[in-house]
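Only one protein chain is missing from this complex, and each of the others stays in its spot.
Labels run A, B and C following the written order; every chain starts at residue 1.
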Amino acid sequence: MDQTRRNVLKAGGSAGLLALLATAGMLRSEAALAADWNQNAFGAKNLKDAFDALGAANRTQSADIAMVAPEIAENGAVVPIGAVSKIPGTESIAILIAKNPTALAASFDIPAGTDPSVSTRVKLAQTSDVHILVKANGKFYETKKEVKVTIGGCGG
Amino acid sequence: MADPMRIRAMAKDGEVVVKVLMAHEMETGQRKDSAGKPIPAHFIQHVSATWQGKVVLSANWGTAIAKNPFLEFSFKGAKKGDKIQITWTDNKGDKRTDEATIN
Amino acid sequence: MSSIKLRAVVALSGLALVCAAQVARSEAAVPKKAAAPAKKAAPESKSAIAAEFEKFRDIMEDASPAELFEAKGAELWKQKRGPKNASLEKCDLGLGPGVLKGAYVRLPRYFADADQVMDAERRIVYCMVTLQGFKESDLAKQPFSKGSHVPDPVSLVTFVAGQSRGMKIAAPQKHPREREAYKVGEEIFDYRAGPWDFSCATCHGDEGLRIRTQDLPDLSTKKGAIAAFQGWPGYRMTGGLMHTLQWRLNDCFRQQRFPEPAYVSQTLSDLMTYLAVNANGQVYKGPGIKR
Partner (left out) sequence: MKILQASIVGAAALAVAYAAQAQDYRSQAISVMKRDFHAKGIATMDRLDEDTLQQICNRSDNNPPKGLAESLQHDQLQGIKYPADGKFLGDWKSGEKIAQRGRGMTWNDKQGKTSRNEPNGGSCYNCHQIDTKTTSFGTIGNSLAHFGKTRGYGPDIQKYVYGKIYNAKAFNLCSKMPRFGHSETLTEDQIKDLVALLLDPNSPVNK
């Protein structure tokens, strides 16, 4: 990966790049998609480094991001997380888990025509804040919520 | 070879809601086997959904996505009977594409 | 049942004579379940946690990873496999060869061809052996999901169970062997032994209890039995593994600190008969999600 490309990724994340190419109507190979995977961001060991690697060092707390997540998760191995952004011009939505060994869990690019609303299920190593990071019109917005992880019984 | 995905795509009120389940270990690389040897990371890194050749969702994933991953999203423009393709690619280069009809 | 057992105690010679007088009294005055009544700790927090778990369980059941295994089982059912290169489409799950709809909720039942009361997995394994030529000893080697390994019977049971989704549980009790299975199952359920003096009933014989944050249904009641029957086969969040009732009972015995019951054995069929019959009349929702 050359330096220019790295800078593009660092500045905009794969989200911006993909949106750009999508609007340009370019279909890319799987190899190119895989190369988009932001090693620095996904490899970051803590929240700050992950935000930095996504170019999201500066973020605004926003009430226009809704997170659906349990207060207390039945099992940290499968925690449902939903994120909805009401911020106009939402380009991407990322899920970060503060206390996981690597903080960035997922990043979704939202092309025009797709709702800024995604759900998935994540692993939580322990009780942790879960952050939703939204990129809209080149700016970053954030909300967070604590999800508790408990010790269970025999497994139903 | 990886098992097929389960894709449900339902058109409702001008929108298509897509729910996908993928069969994948999503091994974090942080675990050890019973002999104490680290189990190498093996996880889906990229998922994309296309409708009529247009990417309607593209995601990059890390190791924190739960085993046998679930993904839900919705988009506008498609109608019943249209087809949607989902493709995942993992860190070992394995990939799988499945198709579903919107209903 | 209680009075029969007390009569057995009365029948004690020697020592029993000493306490015969108290027997009559205890029959009248002492409630049936006298073992260490539990004082409920913080019921508010219990219900709040349980409600939260339930809400997100519902979200996940809407798209349960169990579906992946149900689909796999459907493929396996049709495929010609095994030494005899046959499919399972002629397998009789109790409603006739190849009849899948409603079969799961009518098991365990007595099968004359095997002269056994069989639960779903035991019957499927029987079909894999008789129709396809697999060896039971091979299937029993690693019968439970582990890591990325999902045994074929697990996917098959999940598929078969899915064919009873939304149907009422109707485990039969017509045949004498089915009634016997229920009675023997009940005795196994109540049998305390091992270093920790546990029976199934130690944890599952009273209402409203929980272990850690996990609710413990009282399997001797209708309400408790359906809670335990429901959701199996289940996708277990811990480890992300698909498991059947065969696994659930096996692991209960492990945690009961017992030795290991054989895979698809009578012990497990009898216990499942006890459970299913207690749950009779209630609607089975299909393969589910478990903690």
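The criterion applied here is as follows: contacts are C-beta pairs under 8 Å (C-beta built on N, C-alpha and C of every residue); 3 or more make two chains touch, one makes a residue touch a chain.
Keep in mind it's a predicted model, so treat the numbers as computed, not measured.
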| item | value |
| --- | --- |
| Selected residue (touches chain absent from view) among C:83, C:96, C:166 or C:259 | C:259 |
| Chain not shown: contacting residue from C:78, C:101, C:135 or C:212 | C:212 |
| Touching residue (missing chain; options C:61, C:136 or C:190) | C:190 |
| Missing-chain contacts mapped onto subunit C | 1-2, 4-6, 8-9, 11-16, 18-23, 25-26, 30, 32-36, 38-42, 45-46, 49, 180, 183-188, 190-199, 202-203, 208-213, 216, 253-255, 257-262, 265-268, 270 |
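The rule we apply is simple: only the chains that are shown with their structure count from here on.
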| item | value |
| --- | --- |
| Where subunit A and subunit C are represented by their mean Cα positions, the distance between them in whole Å | 41 |
| Separation of subunit B from subunit C, taking each centre as the mean of its C-alpha atoms, in whole Å | 33 |
| Subunit B: positions in contact with at least two other chains | 26, 66-67, 70, 72 |
| Multi-chain contact residues (two or more partners), subunit C | 60, 239-240 |
| Complex contact set, residues of subunit B against subunit C | 3-4, 6, 8, 19, 21, 23, 25-26, 66-68, 70, 72 |
| Sites on subunit C touched by subunit B in the complex | 60, 62-65, 67-68, 71-72, 147-148, 235, 239-240 |
| In the complex, subunit B residues that touch subunit A | 15, 26, 28, 30, 45-46, 48, 53-67, 69-77, 87, 89, 93, 95 |
